[in-house]
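With one protein chain withheld, the remaining protein chains of the complex are depicted in position.
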Amino acid sequence: MGLAGFEVEVQRETESGLVTEDMTLSMGPQHPSTHGVLRFIVRADGEVMKEAIPDIGYLHRSIEKIAEKVGWHGFLPYTDRVDYVAAMFCNHGWTMAAERLAGIEVPRRGEYCRVIADELCRIHSHLLAAGSMAMDIGAFTPFTHAIREREYLNDLFEELCGSRLTFHYMRIGGVGWDLPPGWAEKVLTFLARFETVVDEYNRLISYNKIFTERLADVAVVSAEQAIGYNLVGPNLRGSGVAYDVRRDDPYSVYPELDFDVPVGRGEMGTVGDCFDRYIVRIEELKQSCRIIRQCLRQMPDGPVIAKVPRNFKPPAGDCYVRLESARGDMGWYVVSDGTAFPYRCKIRTGSFAAISIVQAVSRDIMIADLIAVIASLDLVAPEIDR
Amino acid sequence: MQELVDGLIASGVAPADVPAWVHYLTAMLTFGGLVVFGFVLPIAGITTWVERRVMARMQSRIGPNRTGPAGFLQWLADGIKNLLKEDIVPLAADAMLFKAAPYVVIVGFVLTFVVVPFSGDLIIADLNVGILYVTAVTALVVVGILMAGWASNNKWSLLGGIRSAAQIVSYEIPAGLSIFPVVMLTGSLGMQDIIRAQGAAPWTWYIFDNPFTLMAFFAFFVAALAEGNRTPFDLPEAESELVAGFATEYSGMRNLLFFMAEWGNLYVIGAIVSTLFLGGWQIPFALEGSPVLRNALQFGTFFTKAYFFVFLAIWLRWTLPRIRVDQMMVMCWKYLVPIAFVNLIGTAAWMVLFPAGVPLVRWTLTAVAAVLLVAFFWRVRFHLKHAGLTGQQLSFNPLSTTRVTW
Partner (left out) sequence: MPLDTAAIHARLRERFGETIGDLNGVGRDAWALVPPGDIAEVARFAHDDGELGFDCLSNLSGVDYPKDEAIQVVYHLFSYRDRHWFVLKVNAKRDDPVVATVSGVWPHADWQEREVFDLLGVRFDGHPDLRRILMPEDWPGHPLRKDFVEPEEFHGISTSRESLLRT
């Protein structure tokens, strides 16, 4: 039938002689609310969906193959594009993998710079996620407020590394530049304001009755299902599993930092519904503020980057590093064959697993709920397709 | 209206050898044309400008500010742009229905202006079934939307059309039921009669007459919002889900007609609500001697009241999220309809128990409303001060520019 390139079975129910056929819709690659270029083939009986089959690959840029061609240092800008909404984490993952293979130790100040950049990027990404979610549910104003806050962050990032979206801030062995003079004060000013804005945001939309009614008890993902489908990050914590790579498998300077890990509590409905996943992200915003303040206080002086040869050739071997990206545990499996070019780089992202669960949880919910599910899982297409 | 024409015939301005009904017809058509082209279409356009500025103010943005002073001519530019766009009719669409649908919708919307009482003397036709006529004619919009949804040959448009039909038809019930308390209190369906039964002072308005009409006001406003496809009930055109719902396949002039009908409908909602519940064009002065001044003041009062509800609808749209289809149906049938019935029976009981009304209740309700209003503005001021937004103008002006400094 050409809609999917594969056959989608369409039910033919016969109730007392009446033959009905489900409607097959393509929530196509161009759509205002799929987060990026995604496609869902929706089989619906009027408003109630029977199934939503995700069709990905529209944003596949073969980044993993490019890694094999451009070399260890040259791949860093490409990592920004793996998940351009949270680019710092991708930089961090690649550099961590390269450093693990070559046994390089990053100077302490460099690690602190990385964590500050990571947490600011987490705020950046969660604001977009929460804003887009509000917009998909129909409230446009919270989206613009989130974007307004992101503009402050964009200015901070621009001062730090010259770019507003694809940062390319980290290098193998540390970070590209030290914090600019006066930047720390600007960050603190922003954080002081930002926490009141989060409260205002919660008053505006997070606990709004219509919003919670749209999200409570929708697409409940149990803890076993979440672990089986390898959901990570806020999706996993929203289902009640208290696991955060920063706390339970720490890397960088996270062992020295003090922060809480919010877990979904079933506040408005069941544990693991869309609202839990959303509210975990909102609560993480405040925790990131806490982490950044501690880092700015505790940062030692010193170099920010270790000496790494330009012709970087880590010894042969493989390693698997994980870090807590905005979208959860991002895994980088990197194989080196001793040459200046990586042999294989596999990026296992949180959105890839999250979109595979959409098909399982989309039975007997409404089309409007599908939008809520997609938004609550915080899918970003570049991360899914790479 | 009729007195005016009779006066013109009597004073010799209008030729007397032509039968009177021709004069009446000419007067009605002229006035109707004036209203449609001089008031309705510009209002629909200007409301888009107001919406965009108010929306921007709420979203820490500025809104249109380049075309004309403070962007006031933006709606004109958009209208001209839409007229000049390519007229696309999808190949597989049902061409006749597709082309006719916007006209059905706009006719259904414009016809309501026949009974809108702009002032004491300015009404195109003071039908003695005024308010019932409005309810009947707005149902024509459903037919147009269904036609648009079906004829577009697009499953998403179809979903939007069906949702809209379900929504508008369902919310006709609580809207109609909420009109009845007012009609019972007046004893007539005519619009001018309803207004004349109220007075200029707030405690003479029907909204404060008794607690049941107060509830009826809220029920009617919610139902009217739902009929106008406004958030939180804008599922038929839910941008995030259905692109533009039933209007997805429309471009150019046809698209313009759909959206003009929606924005103009806001004014109609405001007009009906202020007629029924807020005393319409009533002013405190009698001004028997100067009809022009009297009508001008009445027109101004009526316009202000109606436009306040337009502002309220815009405010709600940009604050609240959208409710889902089944939740909307539940809200209508399980909540609004019983509430509307309670209002109806309560008002009837009130009329039996207190045939002349209870002045104490009226004054109390007015006082409570005044206190709530003051408390609201005080609270807004409190939040503005504690918002921590540096460099922004902290003002109540909904149309002001926001100067954001970093």
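Which chain is which? They are A and B, in the order written, and residues in each are numbered from 1.
Simple rule for what comes next: a residue touches a chain if its C-beta (ideal position, glycine included) is under 8 Å from a C-beta of that chain, and two chains touch if they have at least 3 such contacts.
In this text, all values refer to a predicted model and were calculated from it rather than measured experimentally.
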Missing chain: touched chains present in the view: A
Hidden partner chain, touching residue among A:Glu158, A:Glu185 or A:Asp248: A:Asp248
Full-complex contact with the absent chain, from A:Asp178, A:Glu256 or A:Asp318: A:Asp318
Contact footprint on chain A, counting only the chain that is left out: 5-6, 56-57, 60, 62, 64-65, 224-225, 227-230, 241, 243, 248-249, 317-320, 322, 329, 331, 333, 335, 343-344, 346, 348, 352-353, 356, 360, 385
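Quick note on the criterion: only the chains that are shown with their structure count from here on.
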Between chain B and chain A, distance of the C-alpha-averaged centres to the nearest whole Å: 43
Partner chain B, residues of chain A touching it in the complex: 23, 25, 31-33, 46-47, 134-141, 144-145, 148, 152, 155, 192-193, 196-197, 200, 204-205, 208, 210-211, 213-214, 366-369, 371
Residues of chain B defined as touching chain A within the complex: 55, 58-61, 155-156, 159, 162-163, 231-232, 234-235, 238-241, 243, 318-327, 383, 386-390, 404, 406
